[in-house]
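Accompanying notes for the structure given below.
A single protein chain has been omitted from the complex, and every remaining protein chain is retained in its original position.
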Amino acid sequence: MKANGDGRRIGFYICHCGSNIAATVDVAAVANHVAGLSGVAVSRHYAFMCSQPGQDMIARDIREERLDRVVVAACSPMMHELTFRNACQGAGLNRYLFQMANVREQCAWVHADRPAATEKAKSLARAAVARVAHQRPLEAATIPVNPDTLVIGGGIAGIQAALDLAEAGREVWLVERESTIGGNMARFDKTFPTLDCASCILTPKMVSVGHRKNVHILTQSQVEQVSGFAGSFEARVRKKARYVSDQCTACQECEKVCPVEVPNAFDLLLKKRKAIHKAFPQAVPNTYLIDKQERPPCREACPIGQEAAGYVALIGQGRFAEAAELIRMRNPLPVVCGRVCYHPCEAECNRGFVDEPVAIQHLKRFALDWQEKHSGGIPAPPPPTERRPEKVAIVGSGPAGLACAHDLATRGYRPTVFERDVVLGGMLALGIPRYRLPRERLLQDIDFIRRMGVEFRTGVEVGRDVTIGQLRKEGYKAFFVAAGAHVGVPLDVPGERLAGVMQGVEFLRRHALGIPPAVGRNVAVVGGGNTAVDAARTVLREGAEHVTILYRRTRAEMPAVEHEIADAEAEGVRFAYLRAPLEVLGEDGRVSGLRCVEMELGEPDASGRRRPVPVPGSEHTLSFDTVLVAIGQSPDLSLLGGEGLKLDRRGTLEANGETFATSVPGVFGGGDVVFGPATVIAAMGAGKRAAEAIDKYLRGEPLTDFHTHAVPTQIRRGESFRPHPYAPPYTQTPKRPRQAMPKLPAPDRAQGWEEVELGFTEEQAVAEAQRCLHCGVCVDCYQCVKACQPGAVDHAMKDEVLDLKVGQVLVTTGYDLFDPRRMAQYGYGRLDNVVTSLEFERMLASTGPTGGRLALKNGEEPRAVAIVHCVGSRDENYHRYCSRVCCMYALKFAHLVHDRTRAAVYEFYIDMRAYGKGYEEFYGRVLAEGVNVIRGKVAEVFAAPDAPPGEGHLIVRAEDTLLGKQREIPVDMVILCCALEPAQGIEALRRTLHLSQSPDGFLLERHPKLDPTGTASDGIFVAGCAQGPKDIPDTVAQASAAASRMLGLIARGEIAVDPIKARVEPELCGGCRICNNVCPYNAIRWLEDEKVAEVLDAVCKGCGTCVAACPAGAITGLGFSDEQIYAEIDGLLGTPEAASRVPTTLEARP
Amino acid sequence: MPKPKLAIYWAASCGGCEIAILDLNEKVLEVEKAFDIVFWPVALDVKYADLEAMAPGSIDLCLFNGAIRSSENEHLARILRDRAKTLVAFGSCAHEGCIPALANTTTRDRILGIVYRETPSTVNADGTLPARISLLPEGEVELPELWDEVKALDQVVTVDYYVPGCPPQPHRIWEVVELVASGAPLPPKGSVIGAGQDTCCEECPRTREEKRIRRFVRPHEVIADPARCLLDQGLVCLGPATRSGCGALCPQAGMACRGCYGPPPGVQDQGAKMISALASVIDSTDEQEIGMILDQIPDPVGTFYRFSLAHSLLRRVRQ
Partner (left out) sequence: MTETRFEPRIVAFLCNWCAYSGADLAGVSRIPSSPCVRAIRVMCTGRIDPGFVLHAFASGADAVLLAGCHPGDCHYSEGNYKCLRRALALRRLLRAFGVEEDRVRLEWISASEAEKFAQVTREMEEAVRRLGPLRLNGGAGPTEGESKESGRAEA
């Protein structure tokens, strides 16, 4: 065979398509032109090629004229290629020996100039003829159809389709983004024109689809990716955690105890719901869910992950006992924390963006004090769930040691705590003065831990009195070293040895042990940390006359807690900032004063704080009789060093940052001894983590994926964020100042040791707690867990990812309502009582915010209501299309307003569209009820300047096109009939499924008449408002239509796979591996031994990109081969001879 | 029976093809045994007139090397076509234009201008250019006309077979000679002989991976890994778009294939194919970045059509 059509018997047919083509294209001329082309045996033109006679003509010619190729010039191949292929096949010609020339859509319909159009038609015909000569018979393979179906979108369309499919006994996966199926229809009250209530129609369908064994409803789920082809798709679905399992009986107990309330999205935020909730009473699945946004920052910031927002919310409701219980659930030293916690939670509190952070720490103290006073003292510790035999030794009874002991006890161990001092508590007892943390308070927490089965051994110093080695012999399997940092850092200036110079920590320690050292009357405290302030306030209480804190930076840089500094000032402690001692001066061996130098702040140092530098010539002398040094502490590891534990450069114990394991197996370390002096809560966090690590170690589990909380490096919050999606911006949140902590008056408190802070009153506590913004909606108070008998609540639930295998996909994602804020002139969001149609539906619904009562913001009944049509529809500026349902539901609204109130109703319409069955009659009926219809578009809605009594509060200005004049009509309420828009998120889904959209943004059907529910992609269907605005009857009908289309596919059981695929000619493949990664489906496999590539037929989708990429010309595109396309180009340009340029070797190929 | 008659001619060529024939070494004698060499300017003193005198079809095999660049080349091509039963476009010049065809990136007049007037070493005060006919004391002297466009042999006369290569490899030449001498049935006219069906890669021992190109490099910019595919290392190697047959000499010597064996079967335009292949595996979807990567290839015409410009779809640079 030669490159041009010689030796072929090609039949050519051009269609008049009535006058559609013939009017613009001289079909006879085209037929004559083609008749002259080489290889053309027959060339005809006919009125309707797609008609039966037309198809018969082709069949007859194939038989009688022995045609071996057929070309039809008519409409787009998208339209009738299939028709003609079938016709050819019917007559015994391979269906792929047919080619179509598009002379209607792409010629006759777009050109006015007849000669030009005819010329173009000729060249399109030539191209098709030249191409078809090179086409080869192809056989379409068939694959089995997976009978399962994926339906995306659980509105009425999805439900209907699912029911139809289920009815036929098929498996259906119904994927819905929201927490319930039902879609927008579930929001409606009544439906036009029959006025039967929406839920009466919908609910039974929802229930029945919910009960079908073969319908698998996936709510809170989204389709992330879809691969494969008609008959066998694979879909990946992400199902968001619901935190309530399907054991839920919807008994509502959880809802009652949930302390958090937010606006309900289902009710368009008009009605409130709890954090644990159900969208609406008839929701399907009938299962509650917890609205968990991001974790509250207060909890994230807490080293032990204390549920601060949780107990704050409970306190806000006066549920003090529950609050205290919640605190104790996680906190090993609740009383201590209530008093001396550094409260990093408050630093991260979002309330700070409004006014001041919530006083979380004070609220904690309040709850525990309340518990002690009103619920019979400290509760008994809960019994551990199991008993662990292994002995664990804890070195040090500070916050880290105690926290570790507490958590080990809850895990079933009975650890022993070794304390070198006679008192327990480490720094809590020896560092923090009594006026801040009364000893009996500390003992409450320690005693609680003792009652959990923890043994304490005081006066035993591990390393001296007993070694870890010996303890191992005694059967201890694991150790936690939390010896703290009790050694003061020396000033390192001359004269430090003089009598009267003392370390702050040492001073506090001896004081706490009841052997206070003698101090003078004029005391200097050097340093700016909490130890310095504590020492200063303590020495003041010891009777010193003057106490001065010398600090080398300014107050702003002081590490001590702000309110402690303030208290110290109030008590009379003096502060000398920007002052550094150079030498301790003395007389006969005793301190007489300090030689100091003034400093100024220079460049910031590593810690980010500005480095103090001496001011030249500013040296001076201050006289003191006592100097307390509090510039830092470090651990005393002199003894533990002997245990073979590695120390790091900073002289602290070396331990893994995550597992806390030290260099010695079985020995863990945490708290100040590892990290250097830090806060109580940080030490506790370390203790809890260590407990988990030790537990894992003893169980022989790997020291990975810990559950104890670790503070994230970055907590996501800031001005721009909101506490949760329904919260107002910080700027619009009403300010409410923080409650002040009542304290002993400064003068007298400085004399004694009574606790300075007195604690909140109940009123204060509740008021303060109610300032909380409930960040993240669910605040982890776990009341629902307690309330749920079936035990369905699980706060640890995780998102699931499901991989589904289905044969076909139906998209029924529905619509969103146009946001009328975009039309400022209608005042939505600015004026009260201007509502959207959907909001009005909710207002009408008995389950809605007003329980079905028609009411204005102020609760009164409206006297006049305006209903505005075409808001966003039929509007050049927004949507040009008609939303089709507005006119009718607007009339429905009119009827219902009349039905429920005595209000006058004004309908502002452009054209009244009542096209459906019974619609016109409904229109007539509503008119008869006395609605005022005004033909004209509303120009604007504005508040009546000074509405006289009896007049409305809003004025609607519109042109009455029938009267031809402007009208201003006073009303109380305006209902905006908003356009139906493509659902938000459809774009992402469209791309996932590779679907096209029509200009209006809705999904594009394959053909508006020939295939209204199909899409360009085989096996993927569309129904309902995802395809375009339509009412419920049309939606349901279309859904059923789609279902029957899919059932047809399933019934056939197999589907033909387009043979348009790539194929490698192994003898031509040089094995360069260019094609290997051009295939988006990895359909090209590299055969290492043969050193050639191979196309996997089943995977190849026939895009042809590898054909174009193959530099050896070794890959053929079946149905779109190079020779075919080169010939097509030649034909198009009328240069048949050029075809011979195609290398002969191409011809040699099969 | 008489020995079949053989003619060998060089048109616009470098003589390399002749050398390649001599590289048959002692086998050259067997060529002489097998054929009666009637015309071979490089080796025999035969005048054009003698050739013209020969009867149509009187030569059994003509190995024609060199491109058609002048009236003389074309004249000889027509004569030899007429006198030879079998005309073979021998070597890259006759096959697809080769280096001489790079003249198609400019015009004859530019070339003459540069060569006879503009080069610094040229002294040509009155700017004389070669003329077809010059009157000299001895009489009228004629020079062949230099065509504006360099063509491949088959763009002037019908060619029976093609032997690709710059130059064709001796063992390949020997195959052809044996084939014709044996009198065995020859492949269909228009076929490429003395070469393989697949590409240079097939003969290249280097190991190839999936291609993902983020940067193109030039030979002087890298020391190529001796074992890995040069293209994988960013060197523009035309091997994938070049017919096999040479034994992948250049890649084995560490030099990227430059494509002298021409396009493989089924490829119409070697350069376009190679560009398509390379662009396909550029590892970027950002228009600017892609552009930057592509700009790392200087002189696309010279790179992708070094040997095949005359035979390419566009044939020459537009003036």
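Note that the chains are named A and B in the order they appear, and that numbering of residues resets to 1 at the start of each chain.
Throughout what follows, a contact is a pair of C-beta atoms (placed from the backbone, for glycine too) under 8 Å apart; a residue touches a chain by one contact, two chains touch by 3 or more.
What you are looking at is a predicted structure, and each value in this text was computed from that prediction instead of being measured.
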For the chain that's been dropped from view, list the shown partners it touches.
A, B
Option from B:A49, B:I133 or B:A253 whose C-beta touches the chain left out
B:I133
For chain A, which positions touch the chain that isn't shown here?
76-78, 102, 104-107, 109-113, 116-117, 119-120, 123-124, 127, 991, 994, 996-999, 1004, 1016-1017, 1060, 1078, 1080, 1101-1105, 1107-1109, 1117, 1120, 1122, 1125-1126, 1128-1130, 1132-1135, 1138, 1141
Absent-chain interface residues of chain B come out as 68, 71, 74, 104, 108, 128-129, 131-137, 145, 147-149, 151, 156, 268-269, 271-273, 275-276, 278-280, 282, 284-285, 287, 290-291, 294-295, 297, 299-301, 304, 312-319
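Please note the rule applied: only the chains that are shown with their structure count from here on.
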Given the complex with chain A, which residues does chain B contribute to the contact?
188, 190-191, 197-202, 208-212, 229, 231, 239-241, 244, 263-268, 273-274, 276-277, 280-281
If you look only at chain A, which of its residues touch chain B in the complex?
1065, 1067-1074, 1076-1078, 1086, 1091, 1105, 1108-1114, 1122, 1126, 1141-1146, 1149
